[in-house]
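Since the structure comes first, as structure tokens, the remarks are kept for the end.
Missing here: one protein chain of the complex. Every other protein chain is in place.
This part shows chain A:
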Amino acid sequence: MIARVRAAVVMAAVLALTACQGGPPSSGGGTGSVDDGTTITMWTRSPTATFSQTLVDAYNASHKNKVKLTVFPADSYQQKVGTAAGAKQLPDVLASDVVYAPNYAANGVFMDITERVNQLPFKASLAPAHMKAAAHDGKDFAVPHDIDLSAMFYNKVLFTRAGLDPAKPPTTLDEMAADAKKINALGGGVNGYFFGGACPGCQLFTSWPMIWASGGTVLNDQGTASTIDNPVAAKVYSLLRQMHADGLVPASAKDESGPTWTQSFIDGKIGIQPMGATALQGMKEGPDLQVGVAPIPGLTGGSSSFVGGDVVGIGANSQHAAAAWDFIAWTLSDKAQVDVVAKNKNITVRSDLAGNTYAQQDPRLGVFNKLAEQGQTPISVNFGKTYNDTNGPWTQTVIDAVFGAGDPASALHEHNAAITESLASGS
């Protein structure tokens, strides 16, 4: 009997604890920051591990506070954060893929840091796409951490071999296809173009900028309805489909689910491939690979970029908000952004530092910095389950549009309602 009563008490308490979680919390008291030797915890996902660790090491070396970073597998990060939020056991500092920021802000995972952010003298120069994604009801819940954006990478060695001018990357999608065709004609295991055909995240990361640059849209401003059923998007996917059908893309691209989608380019076997800016850090240039970087073009010109990466905020139940903010504010400072972020070939999250010393030394970083100001981050509370989840409606949409039996316009039209339904349904 006693056991039964205790079990009931435990269950009631659990329900009470989990039920009261939800909705954005208050600012957690105070707006200041302290560096008094507090140890704070931070979580991040594996793709951002090196970036975050570099900042943490630099902060720990120069401050009394100590940040203890834990890295979790990217694919399971949502589950970890969700469970911890339910149990009110979030870390002091929480980094998140920017596309999940609207969900975290709306569901009370992040603490409201509006007043703290307003005190930053450089607030206006923080990456606008990230700031917009991490805002909810006019309040700020996180700030930019690591910017990864999509850009067109091309192999200058193959450009030269194919008789193309490596100083003149394509400025329209038609030019891109034409250049890819010439490079493909080189043969010897070389292909003109590559994409991750079975990787929904890779596809949206690289093909949506083509649509945006062409004047099209993919979803409405509220992030509640898909607008991918439009003629511009149909033309973009028709082009990609044609390139695959013409053999400019390796047959393996159809099954590429993401983990190795940059490998062929790194091996010097691909002429042109849009991918993430952070890939540049891991590329070893040599006789087969000289990397050129240009913005992703539209059908008849223009350019755009998908601004991805991570934002960072204070965990809703942090007991060390002031110390956590001290670390976060420091990561945005001139010193951290130039001497740590830019020095390690990463993109600064502040537009006023875009022309820093390191960006001037490598013109490719200049391209990235410019794109960070111009690019977009689509905002939707249900982004993950709709677009990144391999079981979500976007996966089949893009597979049908690029590889299906029908034409791309029909595929986009057919799946548009399912995407909207997923975007609009409960988070």
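Going forward, a residue touches a chain if its C-beta (ideal position, glycine included) is under 8 Å from a C-beta of that chain, and two chains touch if they have at least 3 such contacts; residues count from 1.
Basically, contacts and distances are computed from a predicted model.
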item	value
Omitted chain (choose from "Multiple sugar transport system permease protein", "Ribitol-5-phosphate cytidylyltransferase", "Thiosulfate oxidation carrier protein SoxY" or "EfeM/EfeO family lipoprotein") - UniProt protein name	"Multiple sugar transport system permease protein"
Full-complex contact with the absent chain, from A:75, A:115 or A:137	A:75
Residue touching the undisplayed chain, where the options are A:87, A:185 or A:417	A:87
Residue among A:186, A:279 or A:418 that touches the chain left out of view	A:279
Option touching the unshown chain, where A:207, A:226 or A:262 are the choices	A:262
Touching residues (missing chain, whole complex) on chain A	10-11, 13-14, 17-18, 41, 43, 45-47, 49-50, 68-76, 79-80, 83-84, 86-87, 89, 91, 201-202, 258-263, 266-267, 275-276, 278-279, 282
